[in-house]
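Take this structure first; my questions come after.
A single protein chain has been omitted from the complex, and every remaining protein chain is retained in its original position.
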């Protein structure tokens, strides 16, 4: 069998083997981690929500305000009619 | 006449000449292209509109939603008064 | 006294001295500047406001429009109920 | 007058080669697919455009200063380069193709000193790197491009579904068989001795990584193991990622029974922020302990993900997902395009690459599905094997395909979230595979 | 004590030269015009600021490591540099202006090896490039800056009006006469032999390009044909672009009759997206076939435009129009400012450049208008000659001027859209002119 062939088989065996070893360990670590987290530090959900909002940074907060006031103005003016 | 002078004239003749050649060809190609397009593939206008909207990317869509709901909330609260 | 020690003292004297000289001059220049400005060119306040708004660039102006119209639509639909 | 002649003899029309013409046509097709068919346009549009630029006659945008100097074949320049590169040549000599070839070989094999000397000669005669060559050196040569894309991808990735059901990670592992199976295939193809269709082990590995269904990983590996194939590899990788909805379903249906396809999976638990924050750190530590060679790629990926999940540096994660990744994408695309030169691309090897790349996707899809079936043999709460195909990554396209095929078989069966698990696991899997290949074959 | 003395002898007050003082004042005026008069502030503000930084005594922010090493005139450093640059000098020798001059000349003319040697000497003695010098090398030396600006401009350009009425492209062609006419003018001025007011053909061409009314094109050409004039060229180009509303109207009115100015043009047809997508590709192919030397500039321009019009990579076109172009603009401005050093700028040549640059704008405006009148002789559906002036580009200012002058003559006559055609055509026109100049004069 050509050297290339044997190299390829070699690479496949070692490579797939290692990928599996790595990810199996990851499965275990992850499961353990999740268990420990849920046991010792129950997740503070609200934080997630907060961050989502924070996502639009300072400048766009300003924007949000601008837009809001605009929207409200819009609404008021409509009321008048 | 100085060499510089002749170089300059030379550059002008060739330069302007080439600019005209290039743009004249462009005029023809463009006209042909437009004709063929309007004949074989009539432009899908809506797409243009769609893209315009798509322009604000994911994150700012989220923003848009946030702002809208905020605006509506604002409106509701005003109603109460 | 070790050379290091003397170097350090040296650096402190010159450094602090210079920091003070620099900032004292800055205090004077600033005061003079402010006086001259308030005397010769009274500040055009509105401009500040304008710039603040300009801050959100073209694309987000578009957004603002989109959002506004959306907000108003939202309001109209609510009215109907 | 003689100026006008110069314009003509210096024009593209006068100099264009058949190869360049063909490549420009091919690149126009890439643009068509990107724009009209929406085939991964973010990458294929700049790649196609870069490919056209790279094939503009005489412009030499994709060539290095030395290559540009060689191109114009001025005797004195060649003589100076001959001295720098230690090529047997004297000023008078006629410049045959053999001579040019010997120059090119000498340039390719030159050590740092010879290289520096040659570059100095080129600079002294006023030749410079082409624009695309500079882009390539900065963005891919330094590897920064793929790494930053990976950071951005990390900042866009949600490991929640995977953390909710960790065993689906195994599907992401199995699908990597597409990579290594293809290496074997390439070796086999070579052993058949079709001339022009032979690959070294480095080339075979690079082709295999197409099966990783992950653009930046493919480019990263190709840039280190077989830069000359980078153009074809990247085009194949992104094209097949776009073709996932066409490639995968038949395989998925062939390997599963209607009953299996109807399997409903249990609702996923919601995963807390703390777990999501700790996960990228766990991955990083694991990489540090097991496979240092995967550290750059997975390190940047985990950094991006940590920036997102931590929730304390939103302005950074925002930039990583938008301004930064967009800037890098433009230059990465152009740089990849610079590798679409006729002599490299119009080659039987490219056909082999396209064929093997397709095989890699197919094999990965199959092994992912089969793994799911295997796991069902041993565990009682069953996995729907359709999510196995998502293990090839190609995020999120492959997960959507799993979902769609699932709905075709059972309109109540929403697999999307379940498929996201193996989908993102596949990204880690192929990065690990890349690390192994680089460890054994690079440098 | 001796420390305090050092502070004083190292201070700007102690070392400032008349030239530096004058340049700082000039740059303050630039800042004033940019901020108060809104003269192209995006460029003139960073340019003016960079100019001040470049003229800070002793800081050497705009100097290379070797120039900084020369500046401090340490005997041992000069001796080492003398050896590297092959200048006759030994350590003991007094440093006269002639000696320094010989060093500077040797440095300017040094080949790559001598240069590397000199840089090594400077580095070994602890001298480094100034901040602005580094910016200049990266942003302009590599040409990346103007190219990225051009990509961004492409992503902001709408060729719709031009496609709706292609023959207006001819106006954009005619206006380029301002460029080449000015080259002639510069040559003529030189032939008059006013001393200090003489230009080489490269310098003449660089000055002419001011008539292109297009900042990045001017900087691109200047960086390749006459880097020492870059500062003056860029300042002239951007200042006159800001002055378009002052320069053009009188010329437009002088060359047209009231009747002509009242001509109403037929409503433009709407142009479909498909045409807009194909156009940049047509331009690119044309460049590839006719003028490879214009490929970098027009290639990036077309890429930007294609990203915008294709509508499938909006996040990229968005970044190209915002984050990316803004970042580049800051550094481009500072880099241009680094060329505003007293010895280069306070020079009769600069007056010549300012004068000729103004002429270039005027001539371009005139030829644009005249071309429109000429075309009216032959075609029946008339063009309003006022839109001819927009052919100089200076997008969109020149088009607005056409519109305004039109409205002055006929309040119902909105020429803006009609003027946008020649306006954008002018950008392509001057890029082509730049390509021709670079082809004949560069390297």
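The chains carry the letters A, B, C, D and E, assigned in the order they are written, with residues numbered from 1 in each.
In this section, a contact is a pair of C-beta atoms (placed from the backbone, for glycine too) under 8 Å apart; a residue touches a chain by one contact, two chains touch by 3 or more.
If you're wondering where the values come from, they're calculated on a predicted model, not measured in any experiment.
Chemist: If the full complex is used, which shown chains touch the chain that is missing here?
Modeler: A, C, D, E
Chemist: Which of these touches the unseen chain: D:161, D:299 or D:337?
Modeler: Candidates D:161, D:299 or D:337; residue touching the omitted chain: D:299.
Chemist: If the hidden chain were put back, which residues of subunit A would touch it?
Modeler: Subunit A touches the chain not shown through residues 10, 14, 17-18, 57, 59.
Chemist: Extract the touching residues of subunit C with respect to the undisplayed chain.
Modeler: Counting over the whole complex, subunit C touches the hidden chain at residues 2, 4-5, 7-9, 11-12, 14-16, 18-27, 29-31, 33-34, 37-38, 41-45, 47-48, 50-51, 54-55, 57.
Chemist: May I ask you to list the residues on subunit D that touch the chain which is not drawn?
Modeler: Touching the missing chain: residues 111-113, 116, 142-144, 147, 277, 281, 284-285, 287-293, 295-296, 299, 302-303, 306-307, 310, 312-313, 315-316, 318-320, 323-324, 436, 439-440, 443.
In this section, only the chains that are shown with their structure count from here on.
Chemist: Subunit D-subunit E contact: same residues or different, taking over half shared as same?
Modeler: different
Chemist: Roughly how far is subunit B from subunit D, going centre to centre by Cα mean, in whole Å?
Modeler: 30
Chemist: Using mean CA coordinates as chain centres, what's the gap between subunit A and subunit B in Å?
Modeler: 35
Chemist: Touching at least two other chains at once: which residues of subunit E meet that condition?
Modeler: Answer for subunit E, listing residues that touch two or more other chains: 290-291, 315, 318, 436, 440.
Chemist: Would you pick out the residues of subunit C that each touch at least 2 other chains?
Modeler: Correct list: 59-60, 63, 67, 71, 75.
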